[in-house]
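For this view, one protein chain was removed and the others were kept in their places.
Our next item is chain A:
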């Protein structure tokens, strides 16, 4: 098997004395799609934020292509990198948020361009071309001049996917990408993600969409109480779960 692209080990995180992650081990290989399920408050979204380097871990390590990110060892002690160094490392990890978080003061095209022009220092003209191409891939090139307030939730989330994708990340993290959407808009976003998976993108998807997980994911993970309870291929996970907690969780969502 190839080396994992993104790997966390013994990941710990507490908020105000409340331990949310209790030593999580998780990895994703190139081209793999991993779905992460679990009740709310189980720590699955926290793991994504830590992997995206948006928050510092309390303990454990995160490795991208085998190299430790987020922290460094100085004088024998592990220390968090400063924000500027983290910013550089974040470019290789794409993040899609539950509430889209598009920039309301920029139209769809400029939302996609901003990372290219400000982070990768690509010329305005080339950035526009690449942004338009990416908007085409999510089926929204005809909405390029529209501002987020003029787009539906599903369209906003597709622009957000294009915004992360245009920077050519090694891995894409999705934090409940369809949870804030009206039911009739969920399909268009899942469709984009499914095509992305088929194109070979490495993806970690925290989701409540059991059908999407069973159809698209290579592996399904159940989070509960800050630890990983079960991890298996979809058929195995849904039809023949090994753990009682998985069975209980599935009985609630089915």
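Going forward, a residue touches a chain if its C-beta (ideal position, glycine included) is under 8 Å from a C-beta of that chain, and two chains touch if they have at least 3 such contacts; residues count from 1.
Convention: contacts and distances are computed from a predicted model.
Visitor: Which listed name, "Septum site-determining protein MinD", "Peptide/nickel transport system substrate-binding protein", "Amino acid ABC transporter permease" or "Light-independent protochlorophyllide reductase subunit B", is the one UniProt assigns to the chain that has been left out?
Guide: "Amino acid ABC transporter permease"
Visitor: Kindly state which of the options A:152, A:179 or A:214 is in contact with the chain not pictured.
Guide: Residue touching the absent chain, from the options given: A:152.
Visitor: For the full complex, which residue in A:131, A:167, A:204 or A:232 touches the chain that was left out?
Guide: A:167
Visitor: Considering the whole complex, which of A:47, A:196, A:210 or A:229 touches the chain not shown?
Guide: A:196
Visitor: By the contact criterion defined above, which parts of chain A meet the unshown chain? Give residue numbers in ascending order.
Guide: Residues 52, 54, 83-84, 86-91, 93-95, 97, 99, 101-105, 107, 114-115, 118-119, 136-140, 142-143, 145-147, 149-150, 152, 154-155, 158, 160, 163-164, 167, 187-188, 191-192, 195-196, 199 of chain A touch the chain that is not shown.
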